[in-house]
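Removed from the display is one protein chain of the complex; every other protein chain stays in position.
Presenting chain A:
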Amino acid sequence: MSDVATRRAQRLADEPWEHAGARSSGFGGFLASVRDIWQYRELLGRLTKRELKARYKDSKLGFVWSLVRPLTMLFVYAVVVGEFLGAARQIENFGIYIFAGLAIYTVYQEIVGAGTSAIVVNSGLIKKVYLPREIFPLATIGPAMFTLVIQLAILIIAAIVTASLHTGEPGVGVMTFGMHLLYAPAAIVLAIIWSAAFALALSAINVYLRDIAYLVDVVLVLVMWGSPILYSISMVEERLAGGAFEWLLPVYVNSPVTLTVLGFQEAFWQAGAATAHVPALWMNMLISAGIGLLAVYVSQRIFARLQGDFAQEL
């Protein structure tokens, strides 16, 4: 046997035994999985690039299309919901208002929506190569961030333009600079934590129950209307206050989607608007992030439990 072979054998003799696949349970298993995923972080980047490159493949306008969709939505909501249905009468600068909410909601929509089917879509790889499978639902975060950046660019430009139109009343319905802008990154982090938690668990369950993907589509629409994106939170407060369903209000306000939407509105639409309704928005977001991390842990455990049979269920 050659020298290379002998050296290889000696090196292997010193290497520790590892379990094939990931099977350890409890918190140790969670940490081991996180370590595995961290080792594959380059792949996350590669998968993101793959997704983005494939998204507008062969189209002449390419990434321009990723601007067209949000702009159309902005236009439709601003004109139809705002002007025709009259929502704009109660909310100043309605275009900016809805777009702030929609921009952050798209993060949930993309990560949870695409993440749920991520395992099934990548079944070819999962059946043939071992790698931490959590990669696939998590790889939907990158493209979602890309969309968010584009939408934020539109949002900020629109906010600056409207700011120049409303020169007389600074701070009302226009973007201003200040500490409240920090709500935006906080909302993004919160959105990522929660949508990653849902994407992980749902992607694993979707392997066994393919209906989940369709169900998620429907629920995502419901959740969009269940958060103060196209209407003001004060409308909900008025309806629920004093009624039989008053107990629903804290649930509504503290849902991660509402908190992040409020964070974005606070940052880009009107400083002090959201904090008028939720005085300790910071604290609520922090607590929600904590619970969100716990949810990530739980759903990773669900994922780990279910992934053993992925290869034959796909």
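Simple rule for what comes next: a contact is a pair of C-beta atoms (placed from the backbone, for glycine too) under 8 Å apart; a residue touches a chain by one contact, two chains touch by 3 or more; residues count from 1.
Note that in this section contacts and distances are computed from a predicted model.
This figure omits one chain of the complex; the name its UniProt record holds, of "Acetone carboxylase subunit alpha", "ABC-2 type transport system ATP-binding protein", "Transketolase" or "Cytochrome P450", is "ABC-2 type transport system ATP-binding protein".
Contact with the chain that does not appear here is found for just one residue of A:Arg69, A:Arg210 or A:Arg239, A:Arg210. Remark: the omitted chain is touched by one listed residue; of A:Arg35, A:Arg69 or A:Lys127 this is A:Lys127. In the full complex, chain A touches the hidden chain at residues 1-2, 4-13, 15-23, 39-40, 42-43, 46-47, 49-50, 53-54, 57-58, 124-131, 209-211, 307-309, 311-312.
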